[in-house]
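Dropping the structure in here first, questions after.
Note that one protein chain is taken out, while the other chains of the complex remain in position.
For subunit A:
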């Protein structure tokens, strides 16, 4: 199919349908500026719109590919399975659907790997799996990854992307915030490096736990980062919130971030920081 054909579709086709066609095909339309890119080119550009610089969401596999040295990633704890502690109707079924859709066992991919030849442990949350929400398995996988990094005395790097704690597991989800925190405290106490990179979206219990306590807290441009939901706040304060409210740029301005890192500089920046924390590397 040629580019011309895609755009010569008659107007009568519904807009939603049209967008689906573009996404499914060789072309990609930017959800922000509507600019159309060849999907392959967008991929080469790390899924960043070449026109408006919007950083599109990427899945955990793509993130690993962009961040680690090729072929160095070994995933951990893919066998852990979500159960239904509160007996919520349909919960496990919904998880099963996302397992089939994403090929992951839960909303985070963890493992060991290398950045420019230096070993690290990495966790990448995946917002395509139940919005990246954290239940027992996500908490457990992150905790095990942190413990692995502590054991190996290597840096722990996390890319967060999550709407928060997973409601269907109730207080157990909430307590995963504490569980990951005790592991990070030990990792830090033993002098190890922890880097948190917040990507779109990082909210609620994720933002209020491990995402915000890196030795370095970074974010991707325009990522939504915040504790409470925008609508909840609007209802509480009864005032119009600024357009950039709870974006990475807003957080940077208010002193809540070390740096905003564009995707095309991410690997290099992480590599430099890891190097600067390696004894005898300089």
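By our rule, contacts are C-beta pairs under 8 Å (C-beta built on N, C-alpha and C of every residue); 3 or more make two chains touch, one makes a residue touch a chain; residues count from 1.
Keep this in mind: contacts and distances are computed from a predicted model.
For the chain that is left out, the UniProt protein name among "Hydrogenase", "Protein FixA", "Acetyl-coenzyme A carboxylase carboxyl transferase subunit alpha" or "Penicillin-binding protein" is "Acetyl-coenzyme A carboxylase carboxyl transferase subunit alpha".
Listed residues A:127, A:176, A:199 or A:271: the one in touch with the omitted chain is A:176. The residue from A:199, A:212 or A:271 that touches the chain not shown here is A:212.
Residues of subunit A in contact with the chain left out of this view: 80-83, 85-86, 88, 136-137, 139-140, 143, 165, 167, 169-179, 181-186, 188-189, 204-205, 207-213, 225-229, 232-233, 236-237, 239, 241, 245-246, 254-256.
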